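For this view, one protein chain was removed and the others were kept in their places.
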Amino acid sequence: MSEFLQQLVNGVTWGSVYALIALGYTMVYGILRLINFAHGDVYMLGAFFALFAARWLGAARDPNPALALAVLTLAMAGCGAVGFVIERFAYKPVRRSSRLAALITAIGVSLLLENGGILLFGADPKFFPQIVPPRNIALGGGVTISNQQILILVVSLGLMLGLRFIVLYTRVGKAMRAVSHNHTAAALMGISVDRIISFTFVLGSMLAAAAGVLVALQNPKIEPLMGIMPGLKAFVAAVLGGIGNIPGAVLGGLVMGIAEVMVVGYLSPTYRDAIAFVLLIVILLVRPAGILGKATAEKV
Amino acid sequence: MKQIGWLIAVLAVLIVADVAMRRVLSPYQLQVVVLCGINIILAVSLNLINGFTGQFSIGHAGFMALGAYGSAMFSLHIGARWVAKLQALGLPEPIAAALPLLMALLLGGMLAALAGYLVGLPSLRLRGDYLAIVTLGFGEIIRVLILNIDVIGGARGLPGIPGWANVFWVGVGVAAVLALSRNLAHSTHGRALFAIRDDEVAAEALGVDTTSYKVLAFVIGAFFAGVAGGLFAHFLSYLNPNSFTFIKSIEVIAMVVLGGMGSISGSVLAAILLTLLPELLRPVKEYRMVLYSLMLIVLMITRPQGLLGTREISLAWLRRRATPKAA
Partner (left out) sequence: MSAPLLRLESVTMAFGGLKAVADLDLEVRSGELVGLIGPNGAGKTTVFNVITGVYTPTAGRILLEGRPIQGLKPHAIARHGITRTFQNIRLFSTRCCRDNVCIASHQHTRASLLDTLLRSHRFETDEREMQARASELLDLLGLAPWEDTIASELPYGQQRRLEIARALAGKPKLLLLDEPAAGLNPQESDQLMHLIEDLGPRFGLTILLIEHDMRVVMGICRRIAVLDYGIKIAEGNPAEIRSNPHVIEAYLGEEIPADLGAGG
């Protein structure tokens, strides 16, 4: 029983990470009907920006919460900028083109980030500095949790609540929801569609960056291709919950995380990546709209 | 019959080409020519799915892998024995290997076609992006399966495949896929595929069984990808799952997109260009993927219809280009 609870704790932690990344996918899809293939690579960039920020600030020499927070903030800001640039220079020009053109552009950006990363950072893994020294806390019943895991849970929850606040209770959020329904109508209401789209990308990229930093705390080996698998899994999570649906992304992320940890724990580690594909095929065949999604029909 | 005449002419040309190239070109140049041919088959076969029918398929490497490994296993365990027997009777190897190689390629193609059928079925319910993701997942699943099945070599790869493929056989493959694609395009069945791409609802309302045709596109496209895989296997004599990753699928997509989706001649041109380009960029190998991805992005932004759009290079088109316009 205690093993199950331990797996659950690990699963929810990983699930929160997937949820953070999935939110970016779902927001962009909701607003542009585009699968942002490059999103997983923004997660990777988050980890690398944090690495450089940590080195620059010397956050590992004398670890303290303020420096760690600064590192996180800098990484999120950096990735927000990257998201903005990607949208403005790569996706905006193809907004009017066919869906396949947009998909291919997204694939191109993803490849660019990955291979650019290899060129700039080198393909070999780097060590992420310990800006938060690890400590294990016993929760009782044989279950332990590390302070990094607590951090993941707290920061994820905080960011998700923040996002929810923005989407539901601010004018920008309302504008985002309007644009995701209908660009033309939103524009006619006086909403600057371009700015809202940029904002969505920035938000999503910031969340992915946070995920990257949080994961780097726990798994300190980072390399330019580290975003591929988590990106894919987070995408599956978004589809699982209903792509375009924000609570769905969170739900999907948690399901994905728990399923993965359980499969690794109770079946075998070799199937770790396979479970994502299995979940994907199952949900697409059984309920393509996702758990919380609504199927939309085409008007004839 | 007109058909038989063409067939003999093409075969004769290919035999001559094969003999001539082996005399004149270095092994490295020969390899590039063969790879061009294999990529042409891959690009044109993908064009049938993406370009003609408008389906998003981004797991083409999976079909290629099935054809490669399927044909390789046949040749290794059955084909090679036949050839040995025929050689014992006095036949030289190229002649003896002809039928077994053909069988291997067809079997590989059919295995891939079966997979194409299974992958095409979800297209009943899924559109656009979702279908793309399923095909991507399929490609990855195939690769992971190959990695984990030891009897076909797994991660270590599959060595010792008889090297029966040469310029002639690759040429036959290219000729076959080009002829079939062209015949399909200028026919009612081809028009049905284009109709599905342009407006599926209208096509269905006018009597086109859209599901059957979408699946058909997948089956034919996958078949030829499998044949390409088989030729690949029998040329390199060694297979490794790393040749069939998502990157390979992207490379084929890039060829189709660069050439122009729906244009057979475009795919041919682009396949040749994109096979030669990495060879020319060898000095700057580390930049290759970066340049590649930049090319994809710039292409989509500036000219999403590719080089030829949906047009074809045909005799009529060349004639129009050749005659100077009236003053």
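Every chain is named by a letter (A and B) in the order it is written, and numbering of its residues begins at 1.
Just so we're on the same page, a contact is a pair of C-beta atoms (placed from the backbone, for glycine too) under 8 Å apart; a residue touches a chain by one contact, two chains touch by 3 or more.
Please read these numbers as outputs of a predicted model, since none were measured by experiment.
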Touching the left-out chain: which of B:Phe194, B:Tyr238 or B:Tyr287?
B:Phe194
Please give every residue of subunit B in contact with the chain that is not shown.
3, 180, 183-184, 187-192, 194-195, 197-199, 201-210, 216, 262, 310
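Here is the rule we use: only the chains that are shown with their structure count from here on.
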Rounded to the nearest Å, the gap between Cα centres of subunit A and subunit B is 35
In their shared complex, at which residues does subunit B touch subunit A?
50, 56, 58, 122, 125-126, 128-130, 132-134, 137, 140-141, 144, 148, 201, 250, 253-254, 257, 261, 286-287, 289-290, 292-297, 300-301, 304
Subunit B contact footprint on subunit A (complex, rising order):
33, 35, 90, 93-94, 97-105, 107-112, 114-116, 118-119, 235, 239, 270, 273-274, 277, 280-281, 284-285, 288, 298, 300
